[in-house]
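Below you will find the structure I want to go over with you.
In this view, the complex is presented without one of its protein chains, the others remaining in place.
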Amino acid sequence: MIVFGDAAEHFVLVAAALFTIGAVGFLVRRNVLVQLMSIELMLNAANLALVSYNRLHATEMTGHVFAFFVIAVAAAEASVGLAIALTFYRLRSSVYSDEADTLRH
Amino acid sequence: MTPLGSALVGLWPYVAAFLVGWFVPRRQGWAERLGVATSALLGVVLIVGLWPVAPAAGVGDDKPGEWPHLLNLLVFLPIVGALGVLFLPRQAPKVLRAVTLAILAGDFVVSLWLLGVPMTTGWHFQYIATWIPAFGIRYHVAVDGISLWLVLLTTLTTPIAAYVSFGSIRRRTKELCFAILLLQGAMLGAFVALDLFLFYVFWELLLVPMFIIIGVWGGVERIKASYKFFLYTMAGSVLMLAAILYLVWVHTDLVGYPTFDYLALSRLSLPRVAAALCFYAFALAFMVKVPMFPLHTWLPDAHVEAPTGGSIILAAVLLKLGTYGYLRFCMGMFGGAAWQSGATLAGIAIGLGILYGALVAWKQADIKRLVAYSSVAHMGFAMLGLFAGTRAGVEGSVLTMVNHGISTGALFLLVGVIYDRRHTREVREFGGLAKVMPVYATIFVIMTLSSIGVPGTNGFVGELMVITGTYVSQSLGGFAKVQAVLAALGVILAAVYMLSVVERMFFGPLTNRANRRLPDLSPREVIALAPLVVLVFVIGLFPNIFIARMRPSVNALLEDYEQSWKAHSEMPDHGQARMRAQPEGPRRKGYPEPPPPRAEPPGAEAGREVARLPTEEDVP
Amino acid sequence: MTWWSTLFAVSPLVVVALGALLLMLAEALGRPAPAADGAVVTDVGSGRAGELGIGSAVVLFAGGVFALSLWMVGPEALPGAEGLAPYFIVDRFSAFFGVMLCLGGGLSALLGGGYLDEHGIDRSEFFPLLLWATLGAMALAGAGDLLTLFVALETMSIGVYAMVGLRRNGRAIEAALKYFLLGGFAGALTLFGAALLYGATGHTDLAGIGASVGTIGQPGSTVPAGLVLVAMALVVSGLLFKVAAVPFHMWTPDAYEGAPTPATTFMAVAVKCAAFAILLRVLFGAFADERVASWGTGWPPVLAVLAVATMTVGNLIAGRQESVKRMLAYSSIAHAGYALLGVVAAMRSGMGQASVLFYLLAYTVSTVGAFGALILCGRRGAEAVSYEDLAGIGRRHPVVALAFSLFLVSLAGIPATAGFFGKLGVFLAAIDAELYVLAVVGLLNSFLGAYYYLRVLVYMYMREPSPNAPRAVPMRSGQVGVAIAVAALLVVWWGLFPLSIGADVTAAGSAPMAR
Partner (left out) sequence: MSLVAHYLPLLLVFLVAAAICATFWLGGALVGRKNPTAEKLMPYECGNDTEGGRGIRLHVKFYLTAILFVVFDVEAVFIYPWAVLFKGLGWVGFASMSAFIVALLVALIYVWKKGALEWET
């Protein structure tokens, strides 16, 4: 059952689990901050997958470099997201995304 | 004798007609006299000038004296005029009206030129310019003996409609002028286009101004009516576009280059199933316009809500686009499928068009709605003639189209006249109108007789020809005779409902006090109606003027129709399409020539065929 | 001289980036000192949106001119352009999108210049955000590697998230929040898909992935097919979020409605076009192998279903909207459906990609024009939102009404406008690919669409404003006027002579999608 003949498999499995937890969390929870965290979790799961896959394709460092970029982008995204969430909280006194329903009519 | 003297002698019939027209109306003002006199003059001019002296059936490829830009002028004069009107000041409605009428009159005069050449077999005043060469789209216009009459009908009725509209519509004159001119250009374009793409463009283009005319100046329910009008037509034309694209694709497959040219595409023989599908896609688009049951429900609403001028154009011209489209495109390109479906469709045209239309019309309390349903019945006749596919049937059908344009257009105008005075169209509001409005009553009765088809009027000739054409039809099979009889029943029904409404409106005691002081027709209305009255009798008494000019074209069309039916019956249900041979002679003119061999497209990889959007270099 | 030619190859990006930096400095240094009332970010108006709008439009049009000159010179002839591959592919495809995105972005900037001041929104960071987002979009169109794909995608998206939430009111922030959450989720999906692709094939460049995918099923191949399929699904789903295809369209109406109109325009135009560009690159660069790209298996049948669902749902719901902006949002969903139809057709028809490009081009100019006209239909401080607001515009503002009609007619796909040829090309491609049913469905949908576009015309020309509505002084703005005029010109020009750019579109569409 060991696909790659290497311990990379286990890390990838962990990454997949993290990703699933993030995705489920994003879909299930309605707290904006938790949703934000779930997205971060998904991104980090991808990072973990990238880095561990790099073991398989060890001739180059592509996976690691990719992960670096993802970290930077994730930070930028998180900051914009936090800013939006904050403003939302200030205007609505709520952090629940299902209270964002005024646009529906 | 001096030249002037001889000219005067030569002109005596016209002078006499004018004088008779001048002195016949008693106790009328000069304007009415002038109108009647001019109409009489016009009638004589029509009869004398148009009497076919030379046999028109000759075949000539070179047609000297045909100015190639005539149709361009005809189509683009109103369109350019419409754009020009946009730059005129809104505050000067008189100028706007005058300019619009001048343009429309000019267009009419230009269109008279079409009568000046013998309508031999083939295409006349043909003009071809490349437009989007890579798709095989060309600007290709021409008339033959069939479209000729529809073009003339358009150029005649639109100015009348505009003239009438200017009398009753006082707001947003600028938009009205723009819409009418654009509509005129689009309608003429649709009648003369021989490129399917060009036809489609004009066909869609004319929706917008008509939509605006109904929606802006219409009655209470105008917006609903204008939507209905637009969406019904659009739904049909979308399917037509699909069929057009399919045809172009098949052509490209077979011949190697795309073309939208009608003459080229009409040579395609599709496998039977594909042909039937394409036929119905086209036929649906046209039957919505005609309209044929059960696609007719937009028509009464549109007619009732439209302003008088809009109703006139709608009845006189727009509906003809449906029958014309069926004649030109369905019969011309899918002759086999049309032949096959003819019997069924003829049944629908009779049962649900002529008879149902007549019965529903009978029950209407609103005069305008009644005339609208009578339209359904009349157009049923026009379609029946086409489905019959015989010479008498098709000629009668074309004549019926013109007749319907004249008499129903006039009836709508007359209904508009009474509506302007009383602001109601209920039949029971009226009675004994003949006493207070004698001229109005006279013209109404004339138009009614024409609509019923009394001998001596235009309606008689058209309907008689359609019925005889149906009677002898081969393609309708065993039921042809029954169908002819049933159609004749429709004429009787028409007499019943039209005469009953005339009786209730004009004769009997003048009961309603509100009708006591109604003024008779104004000079404006007389001038608008006069040419139509003249035409009723000219067509009714001298139909040969019209039929002789359309006969060569109808013959050629029916020849193609039969050939295409033969080819169709040899085709398999599914499989490869093929091209029929090019017809010889003048009808051949205007075919696209095959393109020069095309260079290998850049970027084509070895082993993989790279199709691509065509470019300017692929000029066929 | 390779160095210079390399610089020239990326000059559109460089110009936009430098312009964005300069604009940021100008915006920050040129503004008045922060107010003393303790607000960290002041909301006191400086009214400089006009200048900044023109400035960013100039920058973007300059970028467009560089992209155009790159096109003229021919990217394939440039030495040194190859060196950037696969991270940024310099080819006719990316140059074409460079021109298109700069055009869309520049026109949106002009709209912004007119709009922000008029509505008293003093948030001039709109313009740097717009420039950076356009840069991201341009980089996205040229991305030949999953790394640049992700970075460019996020650069574009993050800018747009902020643009949506530009106004500090509940609706705008709500729109931004929704867009951000779903966009972030989509980005994470794409990224995880990318990670799995990397694991499965050992490549992050699309060409390498394409080659590896091609070996699936051959003896000696180590590429796991299941993983590739999962990864493909994740990546493509993420991109479909950005093009707003059903079922990933939920954010669209809210985000479009809550955002300030110029930002809506940018989203509808640049974001969607760039997303389609990268969708084409991914599908035909990495997943063009017939094992994953034939009618029987792989993405085409799925995308075909999504295309039909997208256009149908978009058109049906658009007809039921009471807000014009929301209607345009749903209509943009429907348009994504038509373009997807072209993408599906491109599987079998060589003209499919070109048809998508032309469709996007026509859609870009028509949409910019429509939103621009909508802006001009509003009045100071009160946007025209509902159909009622448009009542009587035909009389009050005849030129704008006429232009609006033109753009709507183009969006509806009525002949003699660019939009018609856009649709025509897509349907022809579908027929060429023998997807007759899809072509007919598309045509019927274009009929559905006519209804709600027509409704705007009805309100503009046939309804009178309700008597108690405030007497509106129609808005006038030179910048918006210019943007509308440019868009109208292009709509008519391409509507009458579509093949004036036919060869260009074909050349752009037939470039290999990955190297």
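Every chain is named by a letter (A, B and C) in the order it is written, and numbering of its residues begins at 1.
FYI, contacts are C-beta pairs under 8 Å (C-beta built on N, C-alpha and C of every residue); 3 or more make two chains touch, one makes a residue touch a chain.
As the structure is a prediction and not an experimental result, all values here were calculated from the model.
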In the intact complex, which of the depicted chains does the undisplayed chain touch?
A, C
Looking at C:50, C:80, C:170 or C:224, which makes contact with the chain not pictured?
C:224
Give me the chain C residues in contact with the hidden chain, please.
17, 21, 24-25, 27-29, 31, 34, 36, 38, 40-42, 125, 128, 223-227, 230
If the missing chain were put back, which residues of chain A would it touch?
1, 3, 12-13, 16-17, 20-21, 24-25, 28, 68, 71-72, 75-76, 78-79, 82-83, 86, 90
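In this text, only the chains that are shown with their structure count from here on.
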Expressed in whole Å, how far the mean CA point of chain B lies from that of chain C is 44
Averaging over Cα atoms per chain, report the distance between chain A and chain B in Å.
67
Expressed in whole Å, how far the mean CA point of chain A lies from that of chain C is 25
In the complex of these two chains, what residues of chain A are touching chain C?
3, 12, 15, 19, 22-23, 26, 32, 35-36, 39, 42-43, 45-47, 49-50, 53, 56-57, 62-63, 65-66, 69-70, 73, 76-77, 80-81, 83-85, 87-88, 91-92, 97, 100-104
Mind listing the chain B positions that touch chain C in their complex?
132-135, 172, 175, 197, 200-201, 204-205, 208, 211-212, 215-216, 222-223, 226-227, 230-231, 234-235, 238-239, 241-242, 245-246, 249, 601-603, 609-617
Considering only the defined contacts, which chain C positions touch chain A in the complex?
146-147, 150-151, 154-155, 157-158, 161-162, 165, 168-171, 173-178, 180-181, 184-185, 187-189, 191-192, 194-196, 198-199, 202, 204, 224, 253-254, 257-258
